[in-house]
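The other protein chains are all here in position, but one chain of the complex has been omitted.
Take a look at chain A:
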Amino acid sequence: MSDLAQARTFDEFLEGIWRQNPVFVMVLGMCPTLAVTVSAVNALSMGLATAFVLVCSCGLVSLIRNIVPKEVRIATYIVIIATFVTVVDYVIQAVSLAVYEALGAFIQLIVVNCIILGRAEAHASKHPPITAMVNALGMSIGFVIGLLALGAVREVLGAGTLFGLPLFGANFQPWVVMVLPPGGFIVLGAWLLLFSALKRRKEARLAAPGGGHGA
């Protein structure tokens, strides 16, 4: 019994990282994904901020899920999410003003990030707090991975650095397009292409006679 419950919790955790990855599979929260991933540092801070809001609000939503009347649940969720966004907003401002200025309005816009409201509505309001928070943590990690994947590629090609460390020496030719909005779309498209190709290959292998074993 306990083993099964543990396996299920672990599955909830893994779901967001791989099978239901918010960026690469569900393609949710595209606004911050495309806008702030010009560098790996920006991507990481955005991901962590969203992760904090997601985990805390999912836990709180799950705690009060039996008290809130159905008719006002969305408004309640938004108030909860907005509270945590305000906390994150002030924390980032206090910790690093440079990051705060680089992320700009997108910190406040976490409140309308569809991953957070989506998880609160679809998962946290139907599950006990621990499960909801584990699932939210998995989703957050998946989101951070997604943002980092974009931010790293765009920073390496667009500025020749990774987390601010120069990779190619002084004579590097930056690809200006990568730090512009089209670069975000192109890199996101390339990652989606890669993941759908992997998925298709896996499906083909499973569909093949005797597939899934060996080979």
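Remarks
As a working rule, a contact is a pair of C-beta atoms (placed from the backbone, for glycine too) under 8 Å apart; a residue touches a chain by one contact, two chains touch by 3 or more; residues count from 1.
FYI, contacts and distances are computed from a predicted model.
Chain not shown in the complex: UniProt lists it as "Ion-translocating oxidoreductase complex subunit D", one of "L-serine dehydratase", "Aspartate carbamoyltransferase", "Ion-translocating oxidoreductase complex subunit D" or "Lipid II isoglutaminyl synthase (glutamine-hydrolyzing) subunit MurT". Considering the whole complex, the residue from A:W18, A:F52, A:F172 or A:F195 that touches the absent chain is A:F172. Here the missing chain is touched by one residue of A:I64, A:L162 or A:I186, and it is A:I186.
Although one chain is not drawn, its touching partners on chain A can still be listed: residues 160, 168, 171-173, 175-178, 180, 182, 186, 189.
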